[in-house]
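In what follows, a structure is listed as structure tokens, so that the remarks can point back to it.
Only a single protein chain was left out; the remaining protein chains are all shown in position.
Now for chain A:
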Amino acid sequence: MTHFTRRDVFKISAGGVAVASGMVAMPSILRAATYPSRPINVIVPFATGGYNDRLSRAFIPYLEQELGQPLVIVNKPGAGTQLGNSYALNQPADGYSILCTSAAPYIPLTVLLQNAPYKIEDFSMINLPSRDYTLAATSSGGPVKTFAEVIDKLKKDPTSLSIGVQPASADYANMVLAFQAAGIDASKLRIVTYDGGGPARNATAGAQVDVGFVGGEGFLPLKSKVRPLAIFAAEKVDWYPDAPLIGATLKTDFVEGSQRGWAVSTKLKNEQPEIFKIIVAAVEKASKNPKAIEALKLQELATTWYGPDASNKAYLDNAAKMAKYVDLLK
């Protein structure tokens, strides 16, 4: 695990020196007392226009009110959030860098499948308001009506229906788990892979594939073009009430699709607990601000306040489940 290149050593020691000099110049309590004294960067590991980008842009006016300093969005897209996440961890742990990211599934995925140079525990959640779930859907004009029908057909002939899914994703794991539970031979299925949720949704809506397994939220603008067959959630999803729960058809384990929201480095939480508290309090107040709730709702963005403990638990549970089923993802 601990093989450092010379560059890593340089980075760590340089970062260490920077932090150390900061600490020498200003004791922790004093730093917290003056925090925040300059603009704060919000690191979004996606390109402009994605969900996290929109969430951060819509939310920061309200967060600025609480923190009393301007927030600046820094988009660092690439390598399934790995570039942005690494960038965020390389910033000094002084509270002037906050992440707005899709913690699940991307942080576990980059760690498990891409050998990302960080650990799941290196990130601490503040609040993960947006939760997305895998939705199995078909084109609205398609012949398949229910998920039970899908299982029946595939049991008789695994090649009878084509399946669209993004490889190495929570959706893929859910698909394999469901078919395993139903006793379908997954190796014979006609699985068509898409490099993103968007293309997989288009293929489903356009009947390119018979059944698509994709994050459900993105289907909302295309709602009239698809028929939901099963949503991989434990309870009824308030933004897609007409989607039948997977539990109604099949008893299977599943992974939560996406958990998106606000996070910081664990280093900050441990070394600067006062600053961490200030950030948590500000996000909580902004999330509960009725104006923020109204503004974000209009853009179909989530503001639900779960808090750092519940969010962190959800994140770690998801990561543990992903690790458990990592072989399904490869």
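Methods note: a residue touches a chain if its C-beta (ideal position, glycine included) is under 8 Å from a C-beta of that chain, and two chains touch if they have at least 3 such contacts; residues count from 1.
By definition in this document, contacts and distances are computed from a predicted model.
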| item | value |
| --- | --- |
| Chain left out of the displayed complex - its UniProt protein name, from "DprA winged helix domain-containing protein", "Urease accessory protein UreD", "Acyl carrier protein" or "Tricarboxylic transport membrane protein" | "Tricarboxylic transport membrane protein" |
| Residue of A:N90, A:Q180 or A:T193 touching the missing chain in the full complex | A:T193 |
| Touching residue (missing chain; options A:S162, A:Q180, A:T252 or A:T304) | A:S162 |
| Options A:V150, A:V209 or A:V255, residue touching the unrepresented chain | A:V209 |
| Where the unshown chain meets chain A, residue by residue | 47-50, 53-54, 57-58, 73-80, 82-83, 86, 114, 116, 159, 162, 167-168, 190-195, 198-199, 202-203, 205-209, 220-225, 298-300 |
